[in-house]
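The complex is shown incomplete by one protein chain, all other protein chains being positioned as in the whole.
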């Protein structure tokens, strides 16, 4: 074991050049923290996972965060890949979150369940090539189109499950941003597409007559960042959850009628539009984050995944059609953190671990989000209803 | 213990109407999951936290997600509230994340450390009042301005640490969206401001001559959603981290020169602007998410907190000024998940738990983000450098 | 007369250092164009305005664009400042534009007219001050707040009609963007506020202890550019036009029912939100541009003025409440091009020329926009109706 050595007064974290993924090494680092900060990490040191399984998931492992998991459901889903009654593990420290989603799941289930559909899927890496001027950049773009098969071949030498589907091109001045769109099997695919794109770029640079300089990311991927291009062109899965809320069940369970709900929807859409929001719905981030932590997803992707578009209609019979579309749901059933001890258990209880399960998991995510939307939106209005039921008869714009 | 009972074929999750926060109840629910899904939740059931402490943090508790924590640092910070060398707990399942941030921390520390400043702080709740037309809505707005002291008093009856600082007003048609801006002490404050705003709205409704109808959220808060209004007007803390990178240290540690870094920055800013990104930097979401999970923050706030603006200058002496500004960093040192077992330990090792520590923690968050920015941005370019060093001399736009 | 002289082979446009605003000078330049390009500018040379009146409006005057004006109306407006039946001059070269707006004006008038309200007004100039770091920038911001009266006094020395109402502050790194918000009387006010802001900045720079460097525009004004900050915080006038469409009149004149209209509205709002549009309505730019050209407004402001939010509700009685809110309507009844020959006549026929008329004109603009929205939106659907009337009975999400 290397001891913490000093550099310019800064004391280095102990690491073992041999095998750093052991309980002892974790304990050494906790002791180091106690020595440096006076904090004893006793709970952090309480875990059942085997450090040896963490290679490729973490560096300088010293213990775990214990994030409480609540159980919600059952949620009835009638999807292409997910079908049946689901019990959903939600890892969060925010009180009422599980209860609120649970309430929405009951509503949706009593109304016959949620239809779910993955409508599109792409993972991207977006390098930028720097040409001498805009004209050369344009011609470079044509050259890329003409050599698409070669570029695809170069990219796919690096991966078995990744497939380069198409390359979007965006011009600014002498720059040609290429946005390589892949399908990535059951993995989220950021690393896979990074590696494949590097190979593609190297091939392009070697073979294009002017051997243009490139940067592997020109910041339009847009990895770990919400963006309008993601909403438009999909990042990860684009998933829809839909339900028709029975007006009587809604009234009974939520204390709100569909006329009020639709009236309020107009106001909330105007507000969302005005302020440039990433989602014109209520709180997709809440349910997704709890699911992501429980199931070993890359939780930083919440930055992208929380984007959404709610589209609703009050039907002529007074029932309420409600859909949410998540255009940038980045999820995996394999790879990343999905195979870790508790994470895998949570995926397995949804039958979403491993090969061929990612669409099923994506559909469950969308259904959960819809449950949360119905619950919170109703709660906001039922509160209003209680305090102002004597004014509801007014003719209201 | 209530047994799971059946409703329309759906089987309910067992709950104990008496005390639901016990190890037995958690075990009962895990057994229920095993019974319904065939999945044994053995690792999920391995935890050291006391279920009795989870009231207010979770419902239907059944166990924990064990999220591995890596240790990064030391990171030298020269802030108003955070000063010294920090060792940072990062909870993630994404390999290389801790290593990459660690590398950036070393760079920043060797360059003299990071200056950090909380420049503004507000937490919001934004109800909307519905008037009969735009004219009445405008006059209502003036009435609100005139009765600000009363509204403030009504709001603050509900809280000791929350203070209503100002009310932003936004008109659409007959609607008047009010955005109540609070300071919230050491808490993130979403619940506190929700409760205070309800009181404010009730006061307004009772006292304004037309007793206007309102919705407690008109969707411009914009809670759990990235938005432009958050970037402009701050949500949570607006924090800046700044450093001057020494050109020689950068070259030595990262293998990239400041001229190339600044050249690439122009390209990445153009790309970010084109695609409508929430952040013109690299990957703030990664570091923040790892910190948020470790320290019991409301992780869903990553949707908002990951927004940012990088502003850099290459200085006449060839060194590199780098700042990141996080306009919507929603954090707490008290309340929510901060007091749970592992979460509190991680806050304590940063000396960020409890009263009067939230600014210190916000500064650390920003410093960590800057470390990650320098590391990833350099890595992208050093790769390019290796493969194309013979073309670097070209005159390049 | 100066002859066109040659510089590096480029031949200069003739100018008269004495009096350049004469018919002769205009003719000289037209002759110069004919000489250089072979194009005879005969129609361009046909005008009735006196070149001497153009000083301050144009340089190198050589003639006029004759833009045809169509007459639309009457449009019944029930506003605060505009009340009665209006005949509206619309300068355009796009066929059907006048006819379409005319149709909408008839609809609105037969439904009882349009309510119009100016709900807010500010013109801005937004300098940026560069401090040594974020901390100094924050303290600078406080200093500005504390010296607001002095800054206001400095700004207002330069203008009689401009008043500095408040200064918005936005921090990025060591930068403090100040957004000075003025009322500007009957002028659009861009020049007035530029001059006043320069005086304010000079005062700040002279009096603040660190005499900070500044740039007069940090690009957040955002002059001549659509932006989210304009939509949120108003630029020029924020004006609302509202009407309740009688369902029978709508059906009779437009061939569309309110149920279909509201159904389609949901779809169009979802689309607008998805793509990041500046306006969730139909074509505000068309009517505003035609009005702006006719009345001597700064037509480049269409970039900002075309932004808008449509907010509608189908009322319980089946009638249709429709509002449009224009958050960045930059208009003038005095100054700029408003006093030129044809432009002034067009303002006068609306009784909108000169002192105290700008609110009246702003209200007319909004009412015209609403007319165009009703007309185009109905036309799109009536076309659909014709081709698909046999499918309309379906239960449709």
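Lettered A, B and C in written order, each chain numbered from 1.
Just so we're on the same page, a contact is a pair of C-beta atoms (placed from the backbone, for glycine too) under 8 Å apart; a residue touches a chain by one contact, two chains touch by 3 or more.
The model shown is predicted, which means the values in this text are computed figures rather than measured ones.
When the omitted chain is restored, the residue from C:140, C:170, C:262 or C:321 that touches it is C:170.
Residue in contact with the omitted chain (choice from C:81, C:228 or C:314): C:228. Touching residues on subunit A toward the chain that is not drawn are 80, 115, 117, 119-120, 133-135, 137-138, 141, 170-175, 228-229, 232, 238, 240, 242, 276, 309, 311, 323-325. Residues 228, 231-232, 242, 259, 263, 266-267, 269-270, 272-276, 280, 309-313, 315-317, 321, 323, 395-397 of subunit B touch the missing chain (whole complex, contact as defined above).
Going forward, only the chains that are shown with their structure count from here on.
Rotation angle for the C-alpha superposition of subunit B on subunit C: 180 degrees, rounded in steps of 5. Averaging C-alpha coordinates per chain places the centre of subunit A 16 Å away from that of subunit B. Work out the mean CA point of subunit B and of subunit C, and you get 38 Å between them. Under the contact definition stated at the top, the residues of subunit A that touch 2 or more other chains are 228, 267, 269-270, 272, 274-276, 280, 396-397.
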